[in-house]
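Worksheet: one structure, shown below.
Only one protein chain is missing from this complex, and each of the others stays in its spot.
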Amino acid sequence: MKKKTVGFVTRSEEISVDIFSLWIETELAKDAKPGQFVGIFTNDRSALLPRPISICEVNKDKSALRLVYRIAGKGTREFSHLQAGRRVSLLGVLGNGFPCEEAEDKCAVLMGGGIGVPPILELAKVLSGNGGVNKPIAKEVICVIGYRDAQTFLLEELQQYAKVLVATEDGSIGTKGNVIDALNENKLNPDIIYACGPMPMLRGIKNWAEPRQIPAFISLEERMACGVGACLGCVCTTSKKDSHSHVNNARICTDGPVFDSREVII
Amino acid sequence: MKKKTVGFVTRSEEISVDIFSLWIETELAKDAKPGQFVGIFTNDRSALLPRPISICEVNKDKSALRLVYRIAGKGTREFSHLQAGRRVSLLGVLGNGFPCEEAEDKCAVLMGGGIGVPPILELAKVLSGNGGVNKPIAKEVICVIGYRDAQTFLLEELQQYAKVLVATEDGSIGTKGNVIDALNENKLNPDIIYACGPMPMLRGIKNWAEPRQIPAFISLEERMACGVGACLGCVCTTSKKDSHSHVNNARICTDGPVFDSREVII
Amino acid sequence: MANTKINIAGVEFKNPVVTASGTFGSGMEYSEFVDLNRLGGVVTKGVANIPWPGNPTPRVAEVYGGMLNAIGLQNPGIDVFIERDLEFLKRFDTNVIVNVCGKSVSDYLEVVERLNDTDIDMMEINISCPNVKEGAIAFGQKADSVFDITNQIRSIAKKPVIMKLSPNVTDITEMARAAEAAGADAISLINTITGMKIDINKRSFVLANKTGGMSGPAIKPIAVRMVYQCAQAVKIPIIGMGGIANGEDAIEFLMAGATAVAAGAMNFVNPYLTQELVDGIEAFLDKNKIEDIKDIIGCVK
Partner (left out) sequence: MANTKINIAGVEFKNPVVTASGTFGSGMEYSEFVDLNRLGGVVTKGVANIPWPGNPTPRVAEVYGGMLNAIGLQNPGIDVFIERDLEFLKRFDTNVIVNVCGKSVSDYLEVVERLNDTDIDMMEINISCPNVKEGAIAFGQKADSVFDITNQIRSIAKKPVIMKLSPNVTDITEMARAAEAAGADAISLINTITGMKIDINKRSFVLANKTGGMSGPAIKPIAVRMVYQCAQAVKIPIIGMGGIANGEDAIEFLMAGATAVAAGAMNFVNPYLTQELVDGIEAFLDKNKIEDIKDIIGCVK
């Protein structure tokens, strides 16, 4: 059940240049899954729409969500000033999330690029059975993560749950190039791929995975308004008729944000 | 010289129901006179215009202004949540202020009604030579103050500087009725009147003073935009040609807010 | 408790709160947040004779105090709509008002005919969506076109017809009068105002469609003015909308002359808005000891 609710900030910090990590205590945590997102509202009445931000970690014990975001405009700039103890209005939980069950007993490669890295963390945690604490879902979890340069974030945290390969555009860490280059260089043979990142990266993954018959679940982004599937603002073109309008336009906020790469034309 | 500047709240408290007192450290204090006002800006981007609020006290030593206001809308409601240490944007000092020199060696009656009481406090202080600490300007200072009921405010503070007579609408304190009733009941014979309050009160004072040939300086209010005389939003009808437009419409924010009652048609 | 019932063209509404077309889907999405039974009515997203894919993305952009949209009326067409969306809405005790869109008069007439055989309560004709290019915009921006399409629809419609007016006109009262003269049972206004946003860093339009329809609190004063103007110009009831964010805004529209009010873009900011408007209107009436909502409709003149 989706709701708009008030959460309490328990921690906020800058973890890389203009990249912030925010822990929020909220009832929304109890239903949250990797790949889902929440809408956060600003206190600025000139900026009314909820900002969709993906869930980076879920702590069910503390009923808390972690959001990691980049400052991209006045909304996220305002969030960056949030301090522990402050209240924040949230809409959630939104979106379908990654289909974790599809990784059962498989070698899952999790690919994240830039500000697409955060949702990969919770996914790695879940697929790995919390780094082996519980029974893992996947047989093997490998993360392939791309950054622009050596200013990484969440890297050590990912390493708690999975083997992590890194690509950087400037070659300062790991493979010089993008995540596909890292995939090739390391001769990975995934049974299944999960990915979140910029459109060119997702396009690259789609084009890499499909000829190899490897299922790839990719998380898409688009400018959103309502976040709940009513306004039809955030659609993506689908190869088959979508369930809502039957016009090959699926709603990213509700039918997605995660799609089987074969379902979408990007 | 007018400016828009940032002040620091040093104290904020509710002094009566929905009436708040706010001390702000600001460079504007050095030029401030009784009867002048400042524009305060909200942090709410949906409410952009400065809120004109009259100056209740000036502390030149601490370079601080005291503003006392009633919650009347979303701007003043926001101000009521200000706490010591917070910054606030101010435009000032605005308006002409009361002509204190006119009271020289006279019996001055200062009349304030409701949320028109605050500017009377600084005026009483100045005309009385800070309650006799300095050489007084006026020979005698008497305040006649009107409230709705026993929920008074600033009353004890006024008594530091002047004899204070009170009128209440419900008769719970002092004269039952308005400030004119108190004036009559106490058989006061002012040489000069200064007043601030609701329009019916100012109209009453004008009608009382003029036949008696007593100069009355009244502080008017009107919805304002710029506060500096540019937009011509806040005009009042004058008996003679105004200096700006020559159309018998003076600008309350700059030609006023204080007018000789004989100059204005209210 | 005050009476909040109103009547538009013989249809009784338990209260004057409805939804603005396109901001509430066909009710399903927001039924997770609000009890549709509490609303005066649900106005559906526009439906055409056949499925429409809508415009390319980005389709939405935030602006100061509001948003722009250029959805382009994506919809599944009347077949799916009747089978699925109408079936869903029937479960609730609220008026169902179906918004009809088209690219030609015959498109509209086709949808109207299909709706004639359903048990919907009213239909609202969108002659003013600024995002549909092929002639549709002209319908709502010229008085003779408004008259003509209203007249044709009215002559075949078996349900009360609400004409939804565009604010992108010199004189909205001309459009209101034309609709009334042609037999419209009611008018609704305002649709969105055409706006534009440029991304100065990318040096491009934010919306793929270049322009979009603006909605949200930013446009409320324009909407209130137009509702007031139309209320002075015509006798048929008005459904007022444009930036309504709380009960006080709703009261403002009622006082300006609207018989009902619609929650639009602010549903996206506050998914509980429609229900809160019902509560807010009731609270205002009770606080001010107003026994019947009709006493404030158009009370400011």
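Residue numbering begins at 1 within each chain, and the chains themselves are lettered A, B and C in the order written.
The definition used in the following text is that a contact is a pair of C-beta atoms (placed from the backbone, for glycine too) under 8 Å apart; a residue touches a chain by one contact, two chains touch by 3 or more.
The structure presented is a predicted model; accordingly, all values stated were derived computationally and were not measured.
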Among B:Ile19, B:Leu183, B:Cys226 or B:Val258, the residue in touch with the chain that has been omitted: B:Cys226
Selected residue (touches chain absent from view) among C:Gly66, C:Pro160 or C:Gly264: C:Gly66
Option from B:Trp23, B:Phe41 or B:Phe259 whose C-beta touches the chain left out: B:Phe41
Hidden partner interface residues of chain B, rising order: 1-4, 41, 45-50, 91, 222-236, 244-249, 254
Absent-chain interface as seen on chain C, which is shown: 63-66, 68, 141-142, 168-171, 193-198, 200, 203-205, 210-211, 214, 217-222, 224-225, 228, 243, 248, 251-252, 255-256, 284, 296, 299-300
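As a working rule, only the chains that are shown with their structure count from here on.
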Reference chain B; chain at largest CA-centroid distance: A
Touching two or more other chains - residue numbers and ranges from chain C: 64-65, 217
Junction residues of chain A - those touching two or more other chains: 45-47
